[in-house]
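Shown here: the complex without one of its protein chains, the others still in place.
Labels run A, B and C following the written order; every chain starts at residue 1.
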Amino acid sequence: MKFASDNNGPVHPKIMEAIVRANEGHVPAYGNDALTAAAKDKVREVFEAPEASVFFLPTGTAANSLILGSLTKPWETIFCANFAHIHVDECHAPEAFTNGAKLTPVGKRIDKFNSEELESAISAFSPENMQQSAHGPVSVTQVTERGTLYTLEEIRAIAQVCRNARVPLHMDGARFANAAAALGCTAAEMSWKVGVDAVSFGATKNGAMAVEAAVIFDPVLAVEFRRRQQRAALVFSKSRYLAAQMEAYLTDGLWLELAGEANRLAALLEDGIEGIDGVKFAFKREANMMFVWMPRFVHRALMEAGAYYYIEAGELEGDDPHEPLLGRFVCDWSVEEAGIARFAEVAQAARP
Amino acid sequence: MKFASDNNGPVHPKIMEAIVRANEGHVPAYGNDALTAAAKDKVREVFEAPEASVFFLPTGTAANSLILGSLTKPWETIFCANFAHIHVDECHAPEAFTNGAKLTPVGKRIDKFNSEELESAISAFSPENMQQSAHGPVSVTQVTERGTLYTLEEIRAIAQVCRNARVPLHMDGARFANAAAALGCTAAEMSWKVGVDAVSFGATKNGAMAVEAAVIFDPVLAVEFRRRQQRAALVFSKSRYLAAQMEAYLTDGLWLELAGEANRLAALLEDGIEGIDGVKFAFKREANMMFVWMPRFVHRALMEAGAYYYIEAGELEGDDPHEPLLGRFVCDWSVEEAGIARFAEVAQAARP
Amino acid sequence: MKFASDNNGPVHPKIMEAIVRANEGHVPAYGNDALTAAAKDKVREVFEAPEASVFFLPTGTAANSLILGSLTKPWETIFCANFAHIHVDECHAPEAFTNGAKLTPVGKRIDKFNSEELESAISAFSPENMQQSAHGPVSVTQVTERGTLYTLEEIRAIAQVCRNARVPLHMDGARFANAAAALGCTAAEMSWKVGVDAVSFGATKNGAMAVEAAVIFDPVLAVEFRRRQQRAALVFSKSRYLAAQMEAYLTDGLWLELAGEANRLAALLEDGIEGIDGVKFAFKREANMMFVWMPRFVHRALMEAGAYYYIEAGELEGDDPHEPLLGRFVCDWSVEEAGIARFAEVAQAARP
Partner (left out) sequence: MKFASDNNGPVHPKIMEAIVRANEGHVPAYGNDALTAAAKDKVREVFEAPEASVFFLPTGTAANSLILGSLTKPWETIFCANFAHIHVDECHAPEAFTNGAKLTPVGKRIDKFNSEELESAISAFSPENMQQSAHGPVSVTQVTERGTLYTLEEIRAIAQVCRNARVPLHMDGARFANAAAALGCTAAEMSWKVGVDAVSFGATKNGAMAVEAAVIFDPVLAVEFRRRQQRAALVFSKSRYLAAQMEAYLTDGLWLELAGEANRLAALLEDGIEGIDGVKFAFKREANMMFVWMPRFVHRALMEAGAYYYIEAGELEGDDPHEPLLGRFVCDWSVEEAGIARFAEVAQAARP
């Protein structure tokens, strides 16, 4: 019953084996080894983007921030969702890496925005006005921070607004694989084919130990990336161990397999609690994460039974057993079906 | 014959086993797991510093920059050796993490400086002059960038100058273990007992995959560290895999054992080439790294025989077979004795 | 009919005379002259704050940014109104001077917020969460960017919230004098007596050439200010010419006299156009600035008659003569009554 985070799960055996396999002899450091080159090629292959610039980073915030740093001037503002990870969960890393750019939340929903909202947000800033923010890149999160998805059509429409405004489009893909698996599309179809210019391609939450790829489709936008990475203390000396993870992750479709499994387990969990009295999904579950309102007494029963997850809104302590509290539930590939079944059982059996 | 870098070597089996061992089930992310807590305690134990603040980072530049960022105001200057890694090899990461501090090289030698030189460098800046740099921390590198060492007495004298000037003393210990092994002293004796306030305690070059510890003896100096780390995109979600490395590294003295072995192998290499006609040590070898002038024809013979190392000064191509070129040779624990013997053989047999 | 900005007006003769009077002989540079000392004392006297730290700056953005830089860590967020000058009109100067802090807009209104809204905004960030923004200072603008005022009671309530949250309270007082004149209170009553910790005390918009004072009531908060000012290229060598302006501005209550006159002229303008068909005040006029919806044909008539002011919303060009466009009207002390009368006349006489 461990649904706290896909960051809490273990490394997939195939990825761990690849790390162990890479542990042989002396090889050049700082990314000049053959395995790093091969893994970068693999990323380009999966994205069907032979010209793309690819960099391996150990954290998602690093990938986001270095990409945004490359795309944004200090006086520009980045357009993103209200609850975008880059805006509310990275302790100002984007501000630091851009030397002081702003982030402008777009739209009414907290998880995502649409092309009309983006157009309106962009047009609120006049490029001629030197006192205001200038137009910077747009960033979408796929899967969003509330577990929902952008359709390919929605991304395409957003990209069109970006093109009109001459700003680049970034995708925070910490859960890129879960989205692609859910949409049943390829990496290319969910990125450059619908107008995305750069992707933070996550692997850590989906079975890797610590590796994300910054994928920038137009290499011209990446000419300074390596300098920025070095200056940010984010160049690994023993690069082969990052590369080995990514290589294994992309071999034989492991990335989609693990994400599909995580999504399937989340759907199981959804099925198990749907329909329980007082249980209400805050957002439609579309991938491997869901936000669910449940009465306090249900949460209590679950916690007492050993379930491990976060309560996002409300306090477990409190008088009213029926007060709804918002729980966040995330599945990775390693979550056990038995735990899901037990969870549903406890939730269904809970009484005030 | 692989002497290019201790960054090129593999992970020690005991450390790799610890990583694999940690790969079990779900545990809290972002450093809130038991293994991370245990590994931090281990660091405190090894340093005999129960109050110290400890943070795990994936690169040496990260440890250096976050520590210096914590100790330095943007208008202060950091005092360091002419060839300090923080000054010449980190692509301005210290400047970035301090938001624009300077680094002031101290002394005549390129690798290290003494307390008199430091005193003179500090006194060149008047604290009352608002246009000049203000006094910032002092940073020593142990082992130095040229493979030499500070004696404990030298560090103590430098620390005294720091105390007089009321500035903290940082030690870049990317090769801390090699120094401690060479000096035959404990971690405490080489750090806080001689007045060091913060250490970048390296493991990556000495058998780990990617982990360094920032050790700050006075926790008051570290209150902002975690925020800085987060903002720098340097907090690992799956912290247990960093912790596992450090835990194994510090168990049963593995860290000193590996460093001692690396030093011993370097001494073997030194023995093998000392006395060859035209071979001249640029600096006394004191740990696991040496810089050696050798005639071009010797370098050529070695390269042709498959040796792998860097030429720091001069070009392999060139007419004069006797022109001395500066080679850099580093040993880690994994270097093979047979390779060393072969290297010496080739060097001795080389003819113009 | 010049109502575009109080930045467009001339320097008051008494201030210009003081500048000319200061132009005598050699005096120490960089603020070490007697006139600078005297002018700082005058500021302390007017604010009844003998311990306050005072610095002279040439622009309002400089005063705001240096104060906020002194009060804010890079990972903190500043709380301010939606249309605060620091948020929307300073091209990220606050972000630059704080090395990447955020600004969080507070409340429903665009011009100001109340203590309940502030409390709610602050409590949305948990100090324990290392991924979110930390709590930074609160900033109120007095006169607000829409020409309205905070009452002393409102400021006191906001200050109480700040004290509870242990964050400082800054006042952007680019039009401090106009507010004090309108409220009929002293500088002290509108600042530290109601809990304000630091004021950007403007003079430029109210008859000076280019001088603002950063007034920080607790000198401990200002210990780094001079370094920050120097590093920001904002220390005048010939400081006496800044000081002379401020000295004259504060002598014999000139600052309140000019502000009172500006307010009176704005009230005249208000009277002149109030009640005209289709004219609607977007905000209550409370000092020397007002935002007024007027039909397009009225704007056209005024512009044709030579009026000079900004249209904040809508376009002068357009088919519908009755479409309301938002005009901004600002008076300084130098605006002519005849122009106001003429303006009212033209507006009243305008026909579609």
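Everything that follows uses one rule, which is that a residue touches a chain if its C-beta (ideal position, glycine included) is under 8 Å from a C-beta of that chain, and two chains touch if they have at least 3 such contacts.
Just so you know, these numbers come straight off a predicted model, no measurement behind them.
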item: Chain not shown: contacting residue from A:Asn206, A:Gln230 or A:Ser334; value: A:Gln230
item: Option from B:Val20, B:Val88 or B:Leu152 whose C-beta touches the chain left out; value: B:Val88
item: Of B:Trp75, B:Phe113 or B:Phe225, the one touching the omitted chain in the full complex; value: B:Trp75
item: Omitted-chain contact residue, chosen from C:Gly25, C:Pro50, C:Gly184 or C:Gly275; value: C:Gly25
item: Option touching the unshown chain, where A:Pro74, A:Pro105 or A:Gly278 are the choices; value: A:Pro74
item: Interface with the undisplayed chain - residues on chain B; value: 74-75, 88-92, 95-96, 99-103, 130-133
item: Sites on chain A contacted by the missing partner chain, in the whole complex; value: 30, 73-75, 99-100, 130-131, 134, 224, 226-228, 230-231, 235
item: Chain C residues that touch the omitted chain in the full complex; value: 2, 4-5, 7-11, 16, 19-20, 23-30, 57-62, 64-66, 90-93, 96-97, 204-205, 209-210, 227, 230-238, 241, 308, 334
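Following the convention adopted for this analysis, only the chains that are shown with their structure count from here on.
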item: Maximum inter-chain contact count - chain pair; value: A-B
item: Separation of mean Cα positions, chain B and chain A [Å, integer]; value: 35
item: Of all residues in chain B, the ones touching two or more other chains; value: 30, 227, 230-231, 235
